[in-house]
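Got a structure for you, written out below as structure tokens; questions coming shortly.
What you see is the complex with one protein chain gone and the rest in place.
Note that the chains take the letters A and B in the order they are written out, and that residue 1 is the start of every chain.
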Amino acid sequence: MGAHSDGSNYLNATSGFKSWFWTVDHKRLGIMYIITILSFFLVGGLAAMLVRYELLDAAPTLGATTYNKAFTLHGAIMVFLVLVPAIPASLGNFLVPLQLGAKDVAFPKLNRLSFHIYLFGASFLVYTLVAGGVDTGWTFYTPYSANSSSNVISALTGAFILGFSSILTGLNFIVTIHKMRAPGMTWTKMPLFLWAMYATSLIQILATPVIAVTLFLLMVEKSFGIGIFDPALGGDPVLFQHFFWFYSHPVVYVMILPAFGVISETVTIHSRKHIFGYMAIAASSVAIAAVGFLVWGHHMFLSGQSEMTGAIFSFITFGVAVPTAIKVCSWIATLYKGSIRWNTVMFYTIGFLWIFTIGGLTGLPLATLATDVHLHDTYFVVAHFHYTMMGGVLFALITGIHHWWPKMTGKMFSEKAGMAASLFAFISYNLTFIPQFIAGLRGMPRRYHEYLPQYEEMMWLSSIGAFLFGISLFCVLAVWIHSLLKGEKAPANPWGGISLEWETATPPIEHNFEGQPVCDRGPYEFDEIEVKAPMAAK
Amino acid sequence: MGHSHSEPHVTPLKVYFGIFGSLICLTFVTVGVSYLGLPPSLSIIVAMAVATVKATLVSLWFMHMLHDTKFNVSLFLASIWFIGIFFVFTTLDMASRDKVLKSSDTFEYRKDYAAEVAK
Partner (left out) sequence: MSSEHAHADHPPYQAHFFHTMEQQNSSSKLGMWCFLVQELLFFSGLFMAYVAMRYFYPDTFSEVQERNLLSIPMGFTNTLVLLTSSLTMALAVREAQLIPIQEGAEAQKHRSNMMKLLLVTAILACVFLVIKYFEYTHKIHIGLLPGSFYDFPEWPVFKDPGTGKILGVMGENGIIDVRSAPHIFFALYFVMTGVHGLHVVIGVGVILWLFLRGKRGEFNQENYSAVENVGLYWHLVDLIWIFLFPLLYLVQ
């Protein structure tokens, strides 16, 4: 339903820069977000290459100040410009109305404003980079950040503005999901990607304002010396950490919950099997969102926080691992006895399962007070969060882009090249970060530009892995560019999906659906209906 | 809190003026109490109790929460809950940190340093 006979779709209905920049069409906004997010990913990745270049050997190469600026910019760009908006703003924007059977989000103009605010906030971070960088670490801990003479204020302003983009996107999705579901689509007939986006959006509106006020207070501290966070003026630096991590822990769930949503979609369609434990996965998304607000102190075990508070946070942190494990087990159970298609999307999906499981499991020694004493601020932590945040989110993003590529672009990509690139990325990714676990266990500290020679072997391996991983990502990009230039035209429903986004044209028309689609079945009932899947791999 | 009506509920003028009157009275009460010279902990509790009553009046009637959907009300209450979590855990940390501060004599150190500098 919903193809235009003249072949017009959301991509070619209107043309020109203005028609894209000022669009209120959620699909065009999603595409623009993908392009900008991946561009900033490149910038953040280059900063990472600088970091890994310095760490190739134990002796200093770039020097301390440059190194500090490199890892700060890498962290700030990756967290604020890439990971937080990565899936919600790109795939979320594109898919939420389509999966709901709606013609757009609830507030399309607000959606456009979110995008423009994102660009505006990003410009401050770009300015910070150009003006010489900032060297406080992306965590901006006081008192150093209050006293540092590097470009802290512009970085804080950029992050502050970006927060509002995130809040408005979350607000939009909450209202859209509540109020614009197709007739017949009860909460329990929604695709799990929408449950994931819903839980993410709740966190966005609750947590993001707290980082906004934290960064604001830090700016005031720097400008007026108010003395809330700086002990030299009577303040408490641990208070800053409480403020900072109250947001920054829930934000990792903003990053990963949408990734979980993507995997829930791909693991079912590409094994032609109903999801195992729909209610468990839906409920665990909301549970993770709620419990994720109770654990922030596990970033502060060694900061001067009291032991009692540390024990409480540690205990609850073990609790938040449970809903996540429920999801991983459900996905694996879904694959079991499914008719698995060995294609690019499945390769990335399984890659995600491996990577995120390692990330999750390595969180446990960090959540345990006694072992965290040794592991805090070592490379073990760095590897842990790269496995969960970066490996998890990035691999899920790439999975999602491949999975919905035909819907978004109307073209197919080369499966052979896609699978090869995925293997290259997966192997080089693990080569980058597994040595970091080992180095961390042996005591290698993080954020050090020079280190003791005994860590050189692992650091060298990690840096080689990183360079290879960078190259592999360009290979992934090449697969996409080749598809855009030379890919064959995609059939309407290449994978045989039955959620509503597969019932509209490929690519969708401007207003998504001709009439109002009706939802009369669940999104994963593959066993109950015959749906052709023209692109099922041999 | 009721389900949403297709015809929105129009609150009678009497109710609005009644709530307003109560709010003014409570403001007088809270200022009056502050002149009683209560000890600090009690003073805060009374002031916050009065403020909470005023806030409840404003939210239920001026903001129509009494006649709003369950979800809107839950959203508002959820935000109060998470604010509470932020306050409770952070204050718990500050309250149980005293032991660390006292044992490392941080305040004593600052006083000595201050005396040194003043000389």
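Please note the rule applied: contacts are C-beta pairs under 8 Å (C-beta built on N, C-alpha and C of every residue); 3 or more make two chains touch, one makes a residue touch a chain.
Just so you know, these numbers come straight off a predicted model, no measurement behind them.
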{"item": "Left-out chain, listing which of the shown chains it touches", "value": "A, B"}
{"item": "Contact residue for the chain not shown (choose from A:7, A:234, A:319 or A:534)", "value": "A:234"}
{"item": "Options A:134, A:212 or A:316, residue touching the unrepresented chain", "value": "A:212"}
{"item": "Which of A:91, A:129 or A:167 contacts the chain that the document leaves out", "value": "A:167"}
{"item": "On chain A, residues whose C-beta touches the chain left out of the figure", "value": "102-104, 106-108, 110, 167, 170-172, 174-175, 178-180, 205-210, 212-214, 216-217, 220-221, 224-228, 232-236, 239, 242-243, 511, 516"}
{"item": "Contact footprint on chain B, counting only the chain that is left out", "value": "4, 6, 8, 10-11, 13, 16-17, 20, 23-24, 27, 30-31, 33-34, 37-40, 43-44, 47-48, 50-51, 54-55, 58-59, 61-64, 68-69, 71-72, 75-76, 78-80, 82-83, 86-87, 90-91, 94-95, 107, 110-111, 113-115, 117-118"}
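In the analysis below, only the chains that are shown with their structure count from here on.
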{"item": "Chain A-chain B separation of Cα centroids, rounded to whole Å", "value": "35"}
{"item": "Residues of chain A touching chain B in the complex", "value": "178, 206, 210, 236, 238-239, 242, 246, 293-294, 296-297, 304-309, 312-313"}
{"item": "Interface residues, chain B side, partner chain A - complex", "value": "71, 78-79, 82, 85-86, 89-90, 92-94, 96-97, 99-100"}
